[in-house]
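Taken from a larger complex, these chains appear in their original positions, while the remainder are omitted.
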Amino acid sequence: MKKVEAIIKPFKLDDAKEALNELGVHGLTVTEVKGFGRQKGHTELYRGAEYVVDFLPKVKLEVVVADDLAGKVVDGLVEAVRTGRIGDGKIFVSPVDDVVRIRTGERGEEAIA
Amino acid sequence: MLRKLGWLLPAVALTVPAFAGAEEAAGVSDAMFTVNNLWILLAAALVFIMHLGFATLECGLTQSKNTVNILFKNTFIVCIGILTYAFVGFNLMYPGDFQLIPGVLGFAGFGLDAGAEGVTQAYADGAYTYWADFIFQGMFAATCCTIVSGAVAERIKLGPFLVFCTFFVAIIYTIAGSWKWGGGWLDALGFYDFAGSTLVHSVGGWAALVGAWMLGPRIGKFKNGQTHPIPGSNLPLAAIGVFLLWLGWFGFNGGSVLSADAAGVSYVFVTTSLAAAAGGVAASLTSWVKFGKPDLSMALNGILAGLVGITAGADVISINASMLVGLIAGVLVFFSVLFFDKIQIDDPVGALSVHLVCGIFGTLAVGIWGTTADGADMPLMPQIIGILAYAVFTLICSFALFSGIKAVMGLRVSAEEETDGLDFGEHGMHAYDLPKVSMSGAGEDR
């Protein structure tokens, strides 16, 4: 199984969720994060002095899927959240050895959805 | 706010232009006595609420890890201010005949005693009772410590700060006050300070300067000669603070008429409001022009700047001049904040710029634009002497006091405590347990 982690712009969260739903993925976990990358931080003012806020708000989406679904999930996400502007974010795919559904104790792929 | 007590040293009579104060009347009707007194009490309540204003303003413009500490300081100051004023302060500030060094230091004894005449018209020609006098003056007293609190926030140890405040409010502020409002030498000299641009605000401001300078800046505020802003944690709280301060100022200035005199109090309400409004607009526009965007914290400081500026002459300055005073104060506060950053004196809430700088300016404004009741221009020289006298006295006293405390107890918390926050270090508490923003379905396009 694979974990697909996507760092995206916060306002694209619902688009991402819908794209996943269309692929039959009905479970995901979301974290508010701050990102640093090519996208420039913005300048803020406070009491007569300027300062740069480097870290921009991003949302991290984690979804664990069966190996064969991973590719589709990545493609679906890319399509759903791309704006074409810098800072659209990254997707990381990494291996997962096992999954357990706590409620039932099910393991492996059947625990996923 | 000079109390018109028969047994005081003769005071130069400076009143509001264009109208004669009703308080001059020897005997007033019972109803007049009652309404006069009621207004002083209400003014005391309004000044009381300024303490909440100071507390929320200071919390709003500082980091959330120090919020408990700031709330505690401000709460404690009010309490200790009133209590010490009852024990010694009132009688140091208004010593009457009990002069040790005439015009400079007097003390009418410990505790409160209304005496036989304290609740009758005899006490102050029907303007207020002894008790109203005390509570109004007592509420005033604590405000000058609150000014210090803002400038030394986020790095001063709690215990030492409270010791400083106790002595400062009980002794330094009150002796200083006696020179003018207690009928002392500066009053005799013709120095004029209606409601305390100097007596309250600059006095607090000088002590704040000493404190901020002795403590040094907060970690991270200045690096490589550059200012790194430490944004306030809760701007709605800061705005609540400024609105409450403006509200309270109706009592601070309006109550300083020392009677409910229709002409006097209404005039003071108008000059006070116009100066506040002009200060707010001026500071907003200055920041807008200078940075391309208007700075809320400057707008808020601008209002306070206008209020502090008009405080010395709210009753002797014309309507147009009151707006001018506000405008200048609003611009002044903006550049003053930049200036203190430049000389690397760290003042988290802008207390020096608001209270010290505009307090001095407001006191000068009396000498520039003030006119006496009979239309004569008010002199500038006594104002300058007064400003200098208070500067020297307060700087020396607060330096001595801070130094003494530093030697015995230390002044500044450890770097580790500062990093973790004084809430944890000094109180073992935290101020907020709020949920994160929800990522709800409605937010998709936002």
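Order as written gives the chain letters A and B; numbering starts at 1 within each chain.
The definition used in the following text is that contacts are C-beta pairs under 8 Å (C-beta built on N, C-alpha and C of every residue); 3 or more make two chains touch, one makes a residue touch a chain.
Model, not experiment: these values are computed from the prediction.
What you see is one copy per chain type; the file as a whole holds them as A x3, B x3.
Convention: only the chains that are shown with their structure count from here on.
One inter-chain figure worth recording: chain A and chain B are separated by 52 Å, centre to centre, where each centre is the mean of the chain's CA atoms. Touching chain A in their complex are the following residues of chain B: 227-229, 231-232, 287, 290-291, 293, 295, 297-298, 334, 337-338, 341, 350, 436-437, 439, 441, 443-446. Across the interface of their complex, chain B is touched by residues 10-11, 13-15, 30, 32, 44-51, 59 of chain A.
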